[in-house]
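As you look at this complex, bear in mind that one protein chain is not there, while each of the others sits in place.
On to chain A.
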Amino acid sequence: LFPVLIDQLDTHWPMKVKLLLRNPQDYLRETADDIHKLARNPAPELHPMSAETEYVRALNAAKLERVFAKPFLGCFGDQGDQLSRVCMHPRALSLCLSGCVDGRVAFWNIPRRSRVLQLDAHSGCVQGLCWHPEQDLFYSCCDTDRTLKAWRVGDDLTEFSRPVSQRHLDFAPLNLDHHVSKDLFALSGDAVYLYDSRRSDPVGQWKWGSDSVLQARFNPTEWHLLAAITKDNALLLIDTRQREPLRRIRCEFRQNALCWNPQEPFVLATASDDYNLYSWDARRLASPACVYRGHTNAAMDVDFAPTGRELVSASYDCTVRLWESGRSQSRDVYHTKRMYRVFAARYSLDARFIVTASADFNLRLWKARASEKLGASTPRERAAVNTAEALKQKYAHHPQVRRIVQHRHLPKRLYQAQLEMKAIRGKQRRKEVNRREHRGEDKEPFVPERDRHVRGVDE
């Protein structure tokens, strides 16, 4: 009777019961070749402290970036004398030229860091080196023997001792640059001379003042525009269609090098003797667009990355600094015990590597992104790297994250030099504030940083 009663009770009181039962097939992978299944539930109740977890991940990402930051790739081998110029091939990623103080020009294979070819090009210091944009031809010039030589590099890359052509100049050339597409090149010496390869006499000549021109460079986008730096602390803007230079910007200190932005036609950057780099907007030259401060000695060379968003600078203080365009604090600083005064720094064509030439007779290869992995990355690796980058940017303002991301180790002398620069600047600012308080706002107006470096603009 008892069991029957129970059944009868059940039919009279039907109750719906649902119990949570999982089918293991829904959670296990089907074959060993599949990836494991991952359950997902975005409900916030299952993700408490998600902001704190993200913050910890950002902190770890910052720390790991520093752990993997090993930018130095290698040395190109002793050249035997100080290197004065580096020139990257315009079309091939793995080739570059270097010019030496004793007149030798070497042709390097960058990945192998081996010398392919060496030429006794000149009797004096190689002052200019540049490639022809389309042909396998490069030019070199020297101020001691006042020659401009053209060399052809064949496919077999055999040693040869005679140049393809040679031109004697009646001035001492200090630098050389080739046009991006036309058969023109610009030589700087006592003036800016524009030469056509088919003509023996210069096609154009520009000068402002009596001092020599240290460097002239063509704008890669605006084909008629040239910029030049002169020895009397000036920057010239030249239009090849006009007889006189367009503008002259008189700066406080001498500019040592100049580079046009390959992506933005009106932007150029200069490396100055007053330890700064300046980027200029050619449309508004009254003051620099940005002042890049960080070096503790004269900046000798500057180069834009092919992306136009980054800069590299070589300095007399034995460091190389990397900058983001528009940000006045350097993103990274490279230094080595053995690297002495750095005179040239160039980006590779893919913006991933930097080649530097220094007074310790060596060329060095560096990574542009110090913690970048070289070699193939799987999609997951790339996703992880991108996530880490995004996290670092999201928490960039947090003091702990900022401390780790910004910090770079510097050797003692460089660190002391940096502190010294800070003390000098602090003292200058304090004096200004005191003077303003005593003399008044109208007599001692506040001058923003970027207006302090230009003496005047002449038209």
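Simple rule for what comes next: a residue touches a chain if its C-beta (ideal position, glycine included) is under 8 Å from a C-beta of that chain, and two chains touch if they have at least 3 such contacts; residues count from 1.
One rule holds for everything that comes next: contacts and distances are computed from a predicted model.
Between the names "Replication factor A protein 3", "Phospholipid-transporting ATPase", "phenylalanine--tRNA ligase" or "WD_REPEATS_REGION domain-containing protein", the one given in UniProt for the chain missing from this structure view is "WD_REPEATS_REGION domain-containing protein".
Touching the missing chain, out of A:R57, A:R146 or A:R402, is residue A:R57. Only one of A:P48, A:P379 or A:P448 touches the chain withheld from this view, namely A:P48. Per the touch definition above, the residue from A:G80, A:G326, A:G440 or A:G456 contacting the chain not shown is A:G440. Against the chain not displayed here, chain A makes contact via residues 10, 13, 15-22, 24, 26-28, 36, 38-57, 60, 398, 437-440.
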